[in-house]
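Only one protein chain is missing from this complex, and each of the others stays in its spot.
For clarity, chains are labelled A, B, C, D and E in written order, and residue numbers in each chain start from 1.
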Amino acid sequence: MKIITFGEVMLRLSPPGVERFVQTDVLDMHFGGTEANVAVSLAQFGLDANHVTRFPDHALGRAAAGYLRRYNVGTQYIRYGDGRLGLYFLETGAGSRASQIIYDRVDSAFTRIQADGIDWETVLTGAAWFHWTGITPALSQGAADCLLAGIQTANRLGVPVSGDIVYRSNLWQYGRTPQEIMPALTEGCTLVLGSKALFSELYGVVGSTFTEAGRALMERFPRVKYVTDTKRTSLSASHNRLSAKLYDGETVFKSRTYTMNPIVDRIGTGDAYMAGLIYGLVSFNDPQRAVEFGAAASALKHTIPGDVNLATVAEVETLERGDSSGKLKR
Amino acid sequence: MKIITFGEVMLRLSPPGVERFVQTDVLDMHFGGTEANVAVSLAQFGLDANHVTRFPDHALGRAAAGYLRRYNVGTQYIRYGDGRLGLYFLETGAGSRASQIIYDRVDSAFTRIQADGIDWETVLTGAAWFHWTGITPALSQGAADCLLAGIQTANRLGVPVSGDIVYRSNLWQYGRTPQEIMPALTEGCTLVLGSKALFSELYGVVGSTFTEAGRALMERFPRVKYVTDTKRTSLSASHNRLSAKLYDGETVFKSRTYTMNPIVDRIGTGDAYMAGLIYGLVSFNDPQRAVEFGAAASALKHTIPGDVNLATVAEVETLERGDSSGKLKR
Amino acid sequence: MKIITFGEVMLRLSPPGVERFVQTDVLDMHFGGTEANVAVSLAQFGLDANHVTRFPDHALGRAAAGYLRRYNVGTQYIRYGDGRLGLYFLETGAGSRASQIIYDRVDSAFTRIQADGIDWETVLTGAAWFHWTGITPALSQGAADCLLAGIQTANRLGVPVSGDIVYRSNLWQYGRTPQEIMPALTEGCTLVLGSKALFSELYGVVGSTFTEAGRALMERFPRVKYVTDTKRTSLSASHNRLSAKLYDGETVFKSRTYTMNPIVDRIGTGDAYMAGLIYGLVSFNDPQRAVEFGAAASALKHTIPGDVNLATVAEVETLERGDSSGKLKR
Amino acid sequence: MKIITFGEVMLRLSPPGVERFVQTDVLDMHFGGTEANVAVSLAQFGLDANHVTRFPDHALGRAAAGYLRRYNVGTQYIRYGDGRLGLYFLETGAGSRASQIIYDRVDSAFTRIQADGIDWETVLTGAAWFHWTGITPALSQGAADCLLAGIQTANRLGVPVSGDIVYRSNLWQYGRTPQEIMPALTEGCTLVLGSKALFSELYGVVGSTFTEAGRALMERFPRVKYVTDTKRTSLSASHNRLSAKLYDGETVFKSRTYTMNPIVDRIGTGDAYMAGLIYGLVSFNDPQRAVEFGAAASALKHTIPGDVNLATVAEVETLERGDSSGKLKR
Amino acid sequence: MKIITFGEVMLRLSPPGVERFVQTDVLDMHFGGTEANVAVSLAQFGLDANHVTRFPDHALGRAAAGYLRRYNVGTQYIRYGDGRLGLYFLETGAGSRASQIIYDRVDSAFTRIQADGIDWETVLTGAAWFHWTGITPALSQGAADCLLAGIQTANRLGVPVSGDIVYRSNLWQYGRTPQEIMPALTEGCTLVLGSKALFSELYGVVGSTFTEAGRALMERFPRVKYVTDTKRTSLSASHNRLSAKLYDGETVFKSRTYTMNPIVDRIGTGDAYMAGLIYGLVSFNDPQRAVEFGAAASALKHTIPGDVNLATVAEVETLERGDSSGKLKR
Partner (left out) sequence: MKIITFGEVMLRLSPPGVERFVQTDVLDMHFGGTEANVAVSLAQFGLDANHVTRFPDHALGRAAAGYLRRYNVGTQYIRYGDGRLGLYFLETGAGSRASQIIYDRVDSAFTRIQADGIDWETVLTGAAWFHWTGITPALSQGAADCLLAGIQTANRLGVPVSGDIVYRSNLWQYGRTPQEIMPALTEGCTLVLGSKALFSELYGVVGSTFTEAGRALMERFPRVKYVTDTKRTSLSASHNRLSAKLYDGETVFKSRTYTMNPIVDRIGTGDAYMAGLIYGLVSFNDPQRAVEFGAAASALKHTIPGDVNLATVAEVETLERGDSSGKLKR
């Protein structure tokens, strides 16, 4: 089952363990990006996931593509060109000390992509899903345009589209507001991940509950069949709780609440949820199980170093069915 | 006090920390095997522990012996010959993600041992204890035969024998069933580690409680003076509880329940119990203290990387006496 | 704001993670000493902290000074000469296994310092604070004499003085007792960190509560304006609770109780409290906030590898205000 | 340009740097196999290289495939099933100390492949080259049969075939001799890598020089258009010299002699030559340049850790043109 | 003796040993910049070296300053503000494989410095030397302006100035040519490091030999008292030869030729020469010894990991006097 994701991939550099930047002499390398993280997770679940992006045409860009391939993500649609590789520096916290990120992604090769930078017709033909997030249109006009072209092609080809409408205000630096850009993108979605507050802020769609706001969103964007969100309680950097809900316009499907303790790596846990939910929706004819699978996938990601969820379907199913005992598998 | 243990030792290869196989480029080396783990622990307790096994006659076999000697286990009875070194690959879990083991031990040098492969008379003369487990007779006819010769020699020389009758069904590949092999081995034991269910499955010995089943086992095998078992509650891969009980045919001695959180390394914790119990039985004239020492030793092992328990008597005693505060020792 | 601390700095050598000495082939290097730890923490808080000590005149002594400078501590007053670098070997525990320290500091370059070894007039001119601990006078007559000269100079110049009157009986090897030496040093203090029991043991000052004992201490040593202490509950090597109190002769100011779980590094957490308290006293006209800042600083130190607290004011303030959620900072 | 290689891939485990097995506690992981090494090198040169093999269906088999993909080798034709992952343990020497290998590849998943284990029609359609070596037919009857099927399919489809007829006598354990098996495989080759001595030993084809023996081989196997070999002078484990020659039945094309000092990793340097030669033959209409490119590629491989040559075409060309200055590229 | 250097400092990220970018999962951190490298080296020689730059006001900028302080360079004149930290990625070669650098320094905090960004009057008062290079004016108009202000202040205060007029054409991106900018900067120099070819290209100053061109440069810029250059022969990435010459308008002083084999780290070796030469000129009244000291310092730098020369005066003197035996010092 061919899956397409689109967005920037950054080199992540982090001190070993829970060391601070100021005390380390070595940095662990990972690569990550919210959409690529979804692709990697779906590849572990056995789907034919392919990530679309634009990398610099040098050894680091090639290393980034190698990282995706190592985890079984297809890289044949990736473009190479000028610009730098986006970076982020992550310091992992513990207990009452928060993790911290320093982004260094300005003017990356991805931001220089143009509206016609991807041959979406080729990329999306035969695809079973297309996933994007609100990071991409925030980066540059070209990225926003190219994404819109992708969504419209997906719509034309009948490929379901999911959008994680995450909004980071400090990213929108190229002169447009999310209110100008996001509606046209969201319009093409089958599934939207976002909060009631975001529905209001980005689209002026309001409701007193997530369900009401979700229904309003579906009225505004009739293609949208599902809205979803997660709820996280942070007891400390090492101890969180998480649950998810999925609304199809009629019923709210809620997952169990998962406890994560200790948290090995907090990054990419939302993307792991999205990947699990997509896998659930395309694999089970059962929204309840899909949201449970997504939440369990997210819970497992908290135990895995790096941005990407390397859990298998069997592992997620074990947890989804309520076995969080962590008993040794021989 | 000379102690003899007998069984296979494998090279354990595990990604650093809680990384997964698919994402690591380096593997930590340890060596371990359930019986050798008991020997190492007893050596830390100050006993003259000696492990008997058969290693391949190459640099890895010698490295394995060096590992045992580093931890003060005698290796003078080890034989070297053809065959490979058994391996196992361990991926350490955390939280809701279970640890996983991939065994790669087929056709190891140890499985090629023959009935007369060890000069048991020499090995066991002067020994105060002999320990074996149900892994050894599962590996090959030669290993089962050689073990039986050892147990019979121990019986003849008056050396107490302990058997951990662990049963792993996927190991029994050489054409015999445990029901055929285990009774003769168990017959020679003074102390048996096993569950009520195992007593029934392996020997057809039944009882409605561990005590009843234990008494029935003692009737079947009159040499057996003690039966013992542990009880583990897995809250997650990082958080377990453990207690132990020892039955001498009259009284059930129960240990306190220990909480392990976080768990650094789950492997070898049962062996650490066995070693602590053996140490307790040969050192204290007090079964209650012996089972408590064993359970505390097992609890401590959960904090130590590798298969083997490197805790000292003083450390076990601190915990056994109820001080689990972990206060800094200067 | 110029701060002066005085005392020995040792090279700390510890196996990676929670490995034991007997199983490691590599040792992590840190440098630390109770007074220098205070200086490093104050330097992170933005103060002009300078540490005064005596190092051997070779590459390790220079590396130790480099370590302090890396964390922004001034090293211009450090003296170099004969003698060795003090060392300590630290094995970090977990759960029910305690951390262990092997000290190897005998005859270090610092212990060879003489009464006139430091030009205190130059060092303390313009200083806003001078900090010492009970480790220094325990090491040698020269160290005790030199410290006394420093305290007296500080008193003359009107520089506030804090003393952590920690008493380690095995250190006092040069023929004098703390009862002979400590009173003259304590007399010069504005702020004393110690327990009721210590007040009695060292000065014969008694009281049925910390407050009463503190008031008696203030009567005995009229310069003392504040007494302070922390209270720690050790649930395991990985899980502690901590609170602090500060008494100004009239009011007892108590901090919240902080939970530390997991504990990354227990060493230097008392020094982190002292640094936080000093920062609070010189920065806020508010003893309640000062003690809270100190306790929060100490709590954060438990999450940071090494002896020194690398937390910033902003991080301490986040926790001090009650946010221990550890939420990711982007 | 689609390239197909076929053969076993092993997990290589080696102590860091030049440590010995007996002194290390950690092993570096690489994956390698003579044919897969050729594929990786060709992938770095920009060709669409695909490796065909059979891996165990567990996390280590998937990690092996991930390793190949990381370096841009296609893994879609790989089969998964029972059996273990072949291993080899490498100790890297230096100076007068030789590197040593302990193989542990018996009964690997690859050896269990059957004659019809690969759908060669699909695999080879559209391919521009097929490469095999004498390791494969030595491993098992199934492997030899499957390889023969592949070569015959390639011949039928008009795909050029290269064979590195390396002969390791200790591998041939399944009851057949290379003299029985190799001729039918060699018959399908366009290019044969081997020495005069091997031509004689394996096929009874003799000649007083490499050229004469090569011509005799071409007469015996008329499909063979090229024979090639390398010549290595080992001054020490850190210092070698290498040259290559290629004979097309008329002319002997000789490369320059390359000096390798220091040697970082000796493994896979012959495979790097083969890959360079294949690249040269399919890219340049110039046998002289092809052999030079191959020899330069091999020389560069000596500077790269692991089994596989990660040099690019540009790097090989720099060396091939005579610039061995190693001048910094900014 | 107070020394001032001015220029960008970058975070250097390099795979361990001689690994390639595409195969590493970890990067070693160093910091470096041609002018700061000179400062670190002079600090090891015992001078009061201070580096002036502009860093981003976040944890990485502070880590960079900590790195300089660790090696005893004063950081009190460093400014903090907006912009990113410049980076470069270094892959270290060996033998015939060249080292490669990927620069990622666009729009760094340093490039945003303004003409009045530094209070040069304060910085240079009391200084004995000021050093700059041709990298700085290539980065931005602000950097060029600020540098010119520094040189003019140095001239006014009578501080000797050295300029390494290195020219990297790909850096000059802000609209000015080096021919427009460099002459005014060079005019303020006492010592110029550059080749005959550069004198011609940048200033139109020609001569048939280095001596003639140097004399012409001195005529054009009467402040210039010395010109200097090094000559390197690259036998491979691991084996180089180096010599230096210094011309004072009358005499050419030539160093011995040094052989470097093996080369541990090639980066910063030119800066090590400059630092050695400056140290020699300010310490010895002997140009011959100064150039010899510089060349020996550069040779030693090739054995030290990182950008900066951590050799001491005693070590340089040993080599300068002709002892390259590398005999163990106890």
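Convention: a contact is a pair of C-beta atoms (placed from the backbone, for glycine too) under 8 Å apart; a residue touches a chain by one contact, two chains touch by 3 or more.
All values derive from a computational prediction rather than experimental measurement.
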| field | Of D:Val26, D:Val106, D:Ala184 or D:Leu235, the residue in touch with the unshown chain | value | D:Leu235
| task | Decide which residue listed in C:Gly7, C:Gly66, C:Gly93 or C:Gly150 touches the omitted chain of the complex. | result | C:Gly66
| Of the residues in subunit B, which ones touch the absent chain? | 65-67, 69-72
| task | Tell me where the left-out chain touches subunit E, residue by residue. | result | 17, 70-71, 258, 260-264, 299-300, 302-306, 310-311, 315, 318-319, 324-330
| said: Touching residues of subunit D against the unshown chain: what are they? | reply: 17-20, 22-23, 93-101, 103, 168, 234-239, 262, 266-267
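Simple rule for what comes next: only the chains that are shown with their structure count from here on.
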| Intercentroid distance (Cα basis), subunit C paired with subunit A, Å | 45
| task | Specify, in ascending order, the residues of subunit C that touch 2 or more different other chains. | result | 17, 70-71, 262
